[in-house]
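Yeah, one chain of the complex is gone here, protein chain that is, but the others are all in their spots.
Let's look at chain A:
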Amino acid sequence: MIKVSPKIKRILVPIISIIAGFLVGAIIMLIWNYNPIQAYSSMFASALGNMNGIGETIREASPLIFTAIGFAIASKAGFFNIGLPGQAQAGWLTSIWIVLAYPNMPKIILLPLAIIVGTIAGALVAGVAGYLRAQFGTNEVITTIMLNYIVLYTCQYLMQQVMSPNLRIDTDTTKNISSNGSLKINWLTNMFGGSRINAGIFLALVAIIIYWFLMKKTTMGFEIKSVGANPFASRYAGMSSKKNIILSMLLSGSFAGLGGVVQGLGTYQNYFTQTTSLDIGWDGLSVALLGGSTTIGILLAAILFSILKIGGLGMQTIAGIPYEIVSIVIAAIIFFVAISYVIGLLFKTKDKKNNYQQPQRKERGPNNGIDGSNIEVGKKGQI
């Protein structure tokens, strides 16, 4: 048992999770006769060893920051937004579509328009789940999962059947967008050795500041947090939990949609048919969980996962180790974050003042359902 202050414990638990995740990856590699030291060193070398690698890492991190903020806002309000992939996808397709439809509009109008439309698309998808939760108490975990697939197939349909053939190369890929709607910045690309880095990272940094400001300095953020912490007390204090549920889901979806916009207008410059849920959604969820939904945590976790993902490509070519080990390590890290209770047992908090008997909150969780949601809303709960 190591004695540490609670603050240090909060930092140590994710760090231990990261180390443990890397160890799991190393063990799996050892079992299959790959050299983990070579793997990890080639991973970090190719992600951070040259300007192109650094540029790609930053590029990879930008959408993850957005989706992670999206997840974080919902979780502050006590919700589990698993619909990030769908929301991001909606943002991606709509923003690309707008730019393709109006290629000659001046950049100063077109780019903000595309970003806003993409954001709204993401917000609407999440808003459906928020509305159902607020109005009918429908568990958001299930609705957002289902919405992922509804969006996935609807986007396929829109792409293949509805979009004008003039905008596409074939049924699965759109044309590239004009520079008027692109987030690409030439000097930035040149600086980072021709990587796909784009203005998305600046937007992401702004988003982090907005997220910090929203949560710490505004009434809106305070209400969202208090509804998440204790819906009954918030109700007693005169906050509308219905309003805050919908608001938090809309905000969450907006950021997830922005993640998709940055992925589309920044990284790929087009849209192509997706067959599975978008990975930036799941990765954003992982980033937020590892970062503990704090601003600095999200930033650092997004960078770490981007190093893994970009470095993993280099590792595959240099060391000949399958890329999938990266996703295994990420999943393992999140597993250890999930069982942080056990990791926490290693430490004893030093601060005596924090050892007083805290009132035990009955632990409740999402229950798929219908009746026993931890926030009773609607006519019965009168919240």
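What we mean here is this: contacts are C-beta pairs under 8 Å (C-beta built on N, C-alpha and C of every residue); 3 or more make two chains touch, one makes a residue touch a chain; residues count from 1.
One rule holds in what follows: contacts and distances are computed from a predicted model.
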| item | value |
| --- | --- |
| Undisplayed chain, where the name is taken from the UniProt record, one of "Fe-S cluster assembly protein SufD", "NADH-quinone oxidoreductase subunit H", "ABC transporter permease component" or "ATP-binding cassette domain-containing protein" | "ABC transporter permease component" |
| Residue of A:F80, A:W212 or A:F272 in touch with the missing chain, whole complex considered | A:F80 |
| Residue among A:N104, A:S164, A:T219 or A:T276 that touches the chain left out of view | A:T276 |
| Sole contact to the chain not displayed, among A:N139, A:S254 or A:N270 | A:N139 |
| Residue of A:L12, A:I28, A:I185 or A:L300 touching the missing chain in the full complex | A:I28 |
| Positions on chain A contacted by the hidden chain, ascending | 28, 32, 34, 80, 82, 132, 136-139, 141-143, 145-150, 152-154, 156-157, 161, 275-276, 282, 285-286, 289, 322, 324-328, 330-332, 334-335, 337-339, 341-342, 363-372, 378, 380 |
